[in-house]
Structure formats: C-alpha cells, structure tokens
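What you see is the complex with one protein chain gone and the rest in place.
Take a look at subunit A:
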Amino acid sequence: MAAAIDGVFPDTLQELVKKSKVLVVGAGGIGCEVLKNLVLSGFTDIEIIDLDTIDLSNLNRQFLFHREHVGKSKAKVARESALSFNPDAKITAYHDSVTSTDYGVTFFKKFDLVLSALDNRAARNHVNRMCLNADVPLIESGTAGYNGQVELIKRGLTQCYECTPKDKQRSFPGCTIRNTPSEPIHCIVWAKHLFNQLFGESLEDEDISPDAADPDAKEKDEAGGDAEPKADGEEKEKAEESKEEKEEESKEEKDGKEATANGNVVRINTRQWAKDCNYDAGKLFNKFFNEDITYLLRMSNLWKTRKAPVPVQWDNLLPDGSSGDQKDVAKQHHKVWSIEECGHVFANALKELSASFLKLEGEDTLAWDKDDQPAMDFVAACANVRSHIFNIERKSRFEIKSMAGNIIPAIATTNAITAGISVMRAFKVLEAKWEQCKAVYARLRPNARNHFLVPDASLPGPNPNCYVCASDPAITLKIDTKRLRIRELRDEVLVKTLNMLNPDVTVQSNGSILISSEEGETECNEGKLLSELNIVDGVILKCDDFFQNYELSIIISHFDAERDQTLFEVVADASQLKPKEEEQKKEAAEEEEKEEEQKTAKKRSANGEGDSKDDGPSTSKRSRPTEVDDEDDDDCLVIEEDEDEADVVVVATDKLSVQSPPKVGSKRKPSEVIEDEDITEILDSSDDEPAGPTKSKRSRLDESLSNPVEVISID
C-alpha cells in the first residue's frame, strides 16, 4: 500500500499506481508473488485469472496457498490471501481459462497493463495477441529452475512474444524408439507408447513393435557402386526373410487397424491380444522383452555398428515365490531398481492398470499421468527393462518421472526475484519510460561482468516478418498436400502450431470457404486431402480468427514428405525457403563462426576480464534464451537440444539448457518425446485436478476440441 502513504513514492508514480487497473494472468509461482507486490505497492484495482487448482507440490513456492487450500481455485485463494495483506485493494478473481471467449479484446482494453505469469506457450501466444489487439502493454515473465526472465511487449514498439521462433520439442525418429534406443529417454518414450498401446489412446506414430522398414537395417549397397553388398549368404537370407515378414506384418496391421469415426487409426491387435491373454504378466513381458527383441536381433545390419540387445525371459527373472514381499519396491523412488524388481513392479502395475481399464465403458481409454501411481510405475519398470536389454543406464523412478512428465523444477527464490522485476517494470511502464523497460534475465551464475540479474542491452523492435504482429502477416507452409487432410490443416497446423482458436479459411483466388468457424458448415471438407480440394503448391489461403482478431495469409509450398519426416513445416520468413545445399553451406558457415566465438570467449577470459563460465544471458540472438516457462507445470518441457542440430552450442550451467532459436519446424518425423503436443501445452492435465485415479479420455476429436481450454492450465 506504498502509494497510499504520501511521501513514499515520488508524486507522479504515486498517482499512477493509485489509479491504474491491472490484469494478472496466472496465479502460480510468479502470479502469487506478483499479486503480493501489487497490493503492497498500493495498486487497488486488480483482476486475476487462473483456471488451475492448488496442488500439494505447489506449496513450496506458491506462498499464498497452504495445505488446507489443496484442490481449491488458485485465483480465488490468491485473492483472499492478498486481501489480507492490503484490505483496501479491490481484487476480482476468475477461476477460468484466459482463452475463453468471455475475455475478448474489450475485456483486455479495460486495463492499463497486463502482467502475464503463465506456464505454457499456447496461452502466452494468445495473451500476446489479445494485448497487441487491445494495445495494452504486456509484461511477460517466466521461470525454470534458477532461470527467470521478464520482458515488455508493446505494440509497434517492441518485439511481440511471437516475433522470434521458439524452440521445438525434442523429438526422435520412430526407428530410434522402436529399434535402436541408445539413451534412457528413448526407452521412456517407448514405455509411454507401450502404455498407450495397451490402455491409452493409441496413436499411429506410437508403434512399439520392431520397425522392419528401418532404413538402417537395409543393405547399404548404393555407396559401393556396382559392387555386391558384402553381406554373406546367411544375412541376405535374413534380410529377405525380414522383408517377407514386413509384408506379412503390414497386412496383419491393415487387418488390425480400424478407422474410427474421427478418421484416426486405432491399432487393436496388441491391445486385443493382451486382453485375450488376461494381461498375464509373463506372456506380455515375454512378448515385449523377449520375442520382439529376438526379432530385432534378426535385423542383423542394425547390430553391425551397435551393441546388440539381449532379450530377457520372464521365467529367468523371477525365482519361484519371490513375488509379494517386494511390493514396496515401487515406493523406492530414488533407488535404481534391479531387473527383478522391475519385473515385480511391472506385474503389479499391470494388474492395477488392466483392472481400471476393464472397468471403462465403450471406447474409453486410460490417460497416462505422471502422478497416477500404477501408470508411472509401469512406465518406470518397462523403460528400465528395455534400457537393460539395450545396455543403457537405468534410472530411478524419480528421474524417470522428470523425463516422462516433463517436470520443470521450480523454487521460491527465482519466482520472487522474477515477479519483483515484473512489478519494477510495471512502474516504468506506467511512467511510459519505455526505454527503461529492457528485458531482464535472472541466472544462477554471474556473467563475465559479475551480473546475474542481467538487463538486455537494447529494446528490440518488432520483427517486420513476424507472422503475428506485422501488418498483413504471411507465412509459407511447406506441406505434403497429398498426404495431409483439411482436418489436420486446421487442428495440427492452425490450432496447435499457429495457436488460432477457431479459424475461418478461404482460398484467396476464388474466395471459396475451406474451413469455417461455424460448426458443421465445412464438415464435408474435413476428411479430404488438400490436393483433392486443389490446395496445391502456390495457392494462398486467407485465415481469419475472429476472436483473436488475427488474419494471416498462408502460402502453400508443396513437398513430398519422406519417411519419418513431418508432413508440414511452418516457415515464418519466406527468405528461409532455400535450396538445401545453400542451407547446409550456411550452417557450416555459422558453425565456423561459432568456433570463432568460442575462441574469442576463451581469449577474453585468458585476458583476465573475468571467467565466462556462465550461461548468463547475452544479447546476441544466438544465445538469448527465448523461452523460459513458468516452472511448475510439468508439461512444459525443458527445452532440450535436438541432437542433430549440432550447430548450437549449449552453454548450460544448470539443468536447463538454453539455446538459440532453432529453425521453425522439425525436419524429422517425431515420435515426440513426451507428449504428442507442442512443447508447452498441457495435455496430461495432472495439475488440473487433484491426484486421483487414471482418468479416461474419449476420442481424439473431442480432445482436440477441448484442447484450447485444457491447455491454459496456469501455474
């Protein structure tokens, strides 16, 4: 209530604080701190919105909440607690999603300032667009572990949140997951896919069986010119054999596939087979960890350069009568279980999961949730057995949970510091001292100049090619028009990737409506391929999201996607569309540049100008952390380096890697690491609800419709 006491603030600031109306988006780690700072500073007109409820694991930092509040609305409890600090404040709390249509541009226009303390990118993108539209300054903030950042977004003056491409989720080629895992994460992803194959929503790109079409398994005879491949007869025979089997398998798969109403393919064979076996632990174990591995071993080319996997037999694993007394193994979260212990955990989890699965009605399935004990046990056990088979280091359940659940560590101090800087910036914004609103980064370790709360050197202006804040924004969409359907164009490209809520799409040349925001109006188009509707190379689409007041032109650029390649890629800047060779040359040049930079850095420290050991934020675009998510929520993935994108030097001093903005769009077809969602989206809505039994989920279509709401889980 500083502003209520004369003489504390300089006069002008005192008046501004007293009369300003502010919106806080998110009542999580940063939001709680921001709200406290606002009421104590003397802001009296505050609104706060958060759709989340309080979880026990929030209490180590979200200090407005206590044990008795677990399960209650974050926004409402935060309001109550903050009012006790300053009973004179007027706070309106909304237990709701900020992307709900109740909060349109008119809503945002009420405020002098918006402070965003969100934990996921989809909601951030949305708030960014709303603030740009309403022309309200936005102070955007985020933390992850020891790292935090605060930046001002103001229309026409600064970069918007979407001016710089954001890091993509790390993803792995399907054959790495299915055939040749080499890291624990590969086995964890596989184990989650296995869960889905048995009990969850089964996705086409989440196959767990050996992939006989792995290019690595084929003879590499092209390189040898006309020389015969050096494989001996036996191997050739095997290759033949596997080819046959492949054909057989794909036939089998075809039979086993069943198109559902929403057009997705559900593989019922593994699931049905497991059910027919009554979920017999031994039978299932032997199929996944013995027979399938034996099959993989026959693809001998795979094991010429790799260490071959060693199948495990259920019967060899468990000496008679040893089950039962090891029930508590699963509770030892920090211990690395032995293979025998993994077997026990597997059997117990299987028992529990199959029981809950069989209780479900109709087409319902279980949803994997890191906080659901048997689901997590199952993944930890299966991942470790597979790691053992492939001679990969095994991990504790605790560590596997981090990786499988994308948990971002979070502490009170970073949140307090970041929120403090947010509100310090709010003062400058009210005073319209824009030049003093440079972004600030908080780091664990100091930079070479001994700064660890580091303001940016400049306030970067808007990116003229930004596909959100530029006038007449346009993007190029590289897309396989022969394989992608209109429904996927809407759900995967426009909604999930470009973060629109409910777009209308017309073809520019003739004005025909391709996708309508009116329910049912263009339903007949949904199942059609783009090429069938003559959406081919060179066509320009006009997209309009009424609610976000956002229009975007999309220039279609067709390409034939290869195996394991994504079917589309958004290119925000048309100049990025270049022949491949040129691109590679450029990358090589950048790499040299990088080495140069490293050398210079070393020289600098040798010259005694300080030790540049840190990952302290630099102003260079390359190492500028483009994204830090507000802690907590689990589903924001720690941004990791795609191992093939080696043109980035990761200089991490703590557990979060910070890296340069990557190219938009991933070149490989992913079986995504963790969720099949965009990096920060929240799908496994574990923190939306108190821990409970594994929830059931309906069809995929439902899910994608409800996504924009679920996603806005705010920490």
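Throughout what follows, a residue touches a chain if its C-beta (ideal position, glycine included) is under 8 Å from a C-beta of that chain, and two chains touch if they have at least 3 such contacts; residues count from 1.
Everything that follows uses one rule, which is that contacts and distances are computed from a predicted model.
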Omitted chain, identified by the protein name its UniProt record gives, among "DNA-directed RNA polymerase subunit beta", "Pseudouridylate synthase TRUB2, mitochondrial", "Rab-like protein 2B isoform X1" or "SUMO-activating enzyme subunit 1": "SUMO-activating enzyme subunit 1"
Among A:Asn450, A:Ser471 or A:Asn510, residue touching the chain not depicted: A:Asn450
Chain not shown: contacting residue from A:Leu194, A:Ala416, A:Leu489 or A:Ile556: A:Ala416
Subunit A residues that touch the omitted chain in the full complex: 1-2, 5-10, 33, 36-37, 40-42, 56-57, 59-61, 63, 66-67, 84-87, 145-146, 150, 333-334, 402, 407-417, 419-427, 436, 438, 440, 442, 444-446, 449-455, 587-588, 591, 598, 613, 631-632, 643, 646-655
